[in-house]
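What follows is one structure encoded as structure tokens, with my remarks underneath.
All protein chains of the complex are present and in place, except for one that has been dropped.
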């Protein structure tokens, strides 16, 4: 084959979607962490691309083994802490590896309810949103993004849409009482330790956060703001959600949302002589495709925008 | 084309997956029902197959319109009642239609939690199991199946597996403390009205049941039995679940389960000198494929088995 | 827990979705078979449900091992032959097992095209339909169903729909030139050996068929009939497809189709002053849900209907 003059650009590799379940026993009471962990490593890896030499390659199989071994040796307090430990390990322990990115999905379980209280070691998967985390470590700094996806919410009123541009191709009728529904995907960035929101004053990487508490508070703030915002556009609701999350969580610098507008169209029952008005409780068609898709970043004033626009869901 | 001597066998048609959302307003407090309704009609339909004459065909588009119109005119108290009304309509109002089968999936929402209590018209999708119902009506009798799918449960102990047949191809080690996890799919059949469990004493079709209460009780009984059964095999757990559901719900005659064994394999950490024993809280690999698949029917003694074996999920 | 008076009904178990890839080498030329094999066994299995005794249970893990061992020892000429060998083994070799059902999906690959011809051991997945097979063996008889799913076809003309019932809920306009598109799911039943279409005259089970040739011919006949039928309804097209397949393939007794009507609605461009007529080449919206769903069996005259109506796809 001819060899054209080409060069290697950005590259990364690792084992994706390691499905780790960690049970912790506290007598008869068990705790469960259920994660999907993906490893991506970068570094001095030109040669494996150019010649196929694996001398600098830590096999993806080894990265998989490491994930499971760390889950046992270090436990899993939170996706973020677990990811930080893994990222540090891959960079610090393997000379050619310069950067590690760990992405984690977490699936939440709740205890089965028995007459006498919560079951000690029996769980049912909650099945609502998927919690996410991404940790990047370059040998010096740790960047932590947290997030969620698949959180589907709906307001059955308090939403309007009117006053928009009309051009040749506009047929949409203005609406003063519509359903607003979306499936929230969000990624938020934690500030470095020592920033106003951090709980400790030194060191790189905001590694002292109570990640689980922060996650729960962000989710609840999102839900509350979604419910309490009288909406003139999905963009307005999105911005309010971001602004309120940042307003209530000083440990965060930036948040990005991807919110499909899950359209609910009022069924046209007029041909059958049936009124179908929102005010009386209406019947809607929940549409699949196409859908409006609204994406935006909200930043604390003065913060740098570091979440890539194309990152809609971790 | 040559016309071989062939005949038409069982056939049915209709509009599948009508996504109906019904909002009911009670002042500022709204209620939501979110359904996916599929219609299948049978009857005097040979000619549309043989010659393409549509003289006996109620268009699938009309069946769709009917679903939305009924949601408004009759409301949606439960998937079962809604399906019964639809099935009766199609058979009673359209001469060539002799049998109607309505299948419904229901997606549950819960109110968003605000500081002052539950939001009046803001909802978040629960996302746990999908509730199902199937109604068949043949002009005389109504048969109601209820069900659920996607209910994922896990016991982190109290499960063993040993004492099985060993042949040439057996390599599995016996296990005295394993994770037992499954994604429950179940379909249960309601007895006709007048049977011991029915709340009214006459008429065909068990149409007086409190379907929503029955559903909730069946689900809770399944969860409780799953949690409380010390399991020597997934089949034993399945049978206990079915038996307890029938034992506590006199309105039911029969229940069929499809339960994939969601394998959680203990990670092999011995090569790294790390112990990974269940008793100490272990790390598991949650496997995708292949998976054990256990399916069985449990019947009230004397009842007829009417749920088809191939019906694993509605 | 109370133990109500319940009994066990139909039940089966086994390992589902074993992903077997078999490479056969003929010098530098390799051949590939790519299967997804699911095993379901029935028999003397009451006790495992009632008490958890596994004394009659061949573990699903063993059934998995057997699938891979047989792929090596016996090779994979066709999904059907492979399934027959497996089904016979499980019933004949394991006393408590009375019936075995093997379901197989097959994914087809084609050779990568090089300048000098087809690559000897490099393949690209075709990705069109999935081929299916189901084998049932009860110790005496073998029943073979073959099938396919995901075969998406479209006629851009030669389809009409009119002359149907109109009731209160009918709004659909008659159409004299529409797109007809569907995703064919089909299951066909082979007659027993000795029947007119069988190639050998004795023995139970039509095990002498050239399964691969039969499959290819059935698929091609379906496609041809779909293309050549001027359609007044999807039911008519379905029946023609079934009738022609049975007419050309004497080894078959019965075929069942599940054909969603993949609606293509003409885009309404009238508000923009743009004509959009089929005769001039139109623009269509390919809709997702809801969709018409047409299911029917076509039988050779005199044949028994043995494919369950609820079996739409293997």
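A, B and C label the chains in the order they appear, each numbered from 1.
We adopt the following convention: a contact is a pair of C-beta atoms (placed from the backbone, for glycine too) under 8 Å apart; a residue touches a chain by one contact, two chains touch by 3 or more.
In this text, all values refer to a predicted model and were calculated from it rather than measured experimentally.
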Residue in contact with the excluded chain [from A:7, A:28 or A:279]: A:7
Option from A:83, A:147 or A:242 whose C-beta touches the chain left out: A:242
Touch criterion as defined above, residue of A:118, A:232 or A:275 at the omitted chain: A:232
On subunit B, residues whose C-beta touches the chain left out of the figure: 168-169, 171, 271-272, 288-289
Footprint left on subunit C by the chain that the document does not show: 18-25, 30, 32, 34, 65, 68-69, 71-73, 109, 112-115, 119, 121-129, 150-158, 179, 220, 223-224, 226-228, 264, 267, 269, 271-272, 274, 276, 278-288
Absent chain, residues of subunit A that touch it: 1-19, 38, 40, 45, 48-62, 64-66, 69, 93-94, 96, 161-167, 169-172, 225, 228, 231-233, 235-236, 238-240, 242-244, 246-248, 254, 256, 260-261, 289-301, 305, 308-311
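As a convention for this text, only the chains that are shown with their structure count from here on.
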Residue-number overlap at the subunit B/subunit C interface, same or different (half cut): same
Cα-centroid distance, subunit A relative to subunit C, in whole angstrom: 39
Subunit A and subunit B: spacing of chain centres that average the CA atoms, whole Å: 31
Distance between the centres, which are taken as Cα means, of subunit C and subunit B, whole angstrom: 24
Junction residues of subunit A, two or more chains touched: 271-272, 288
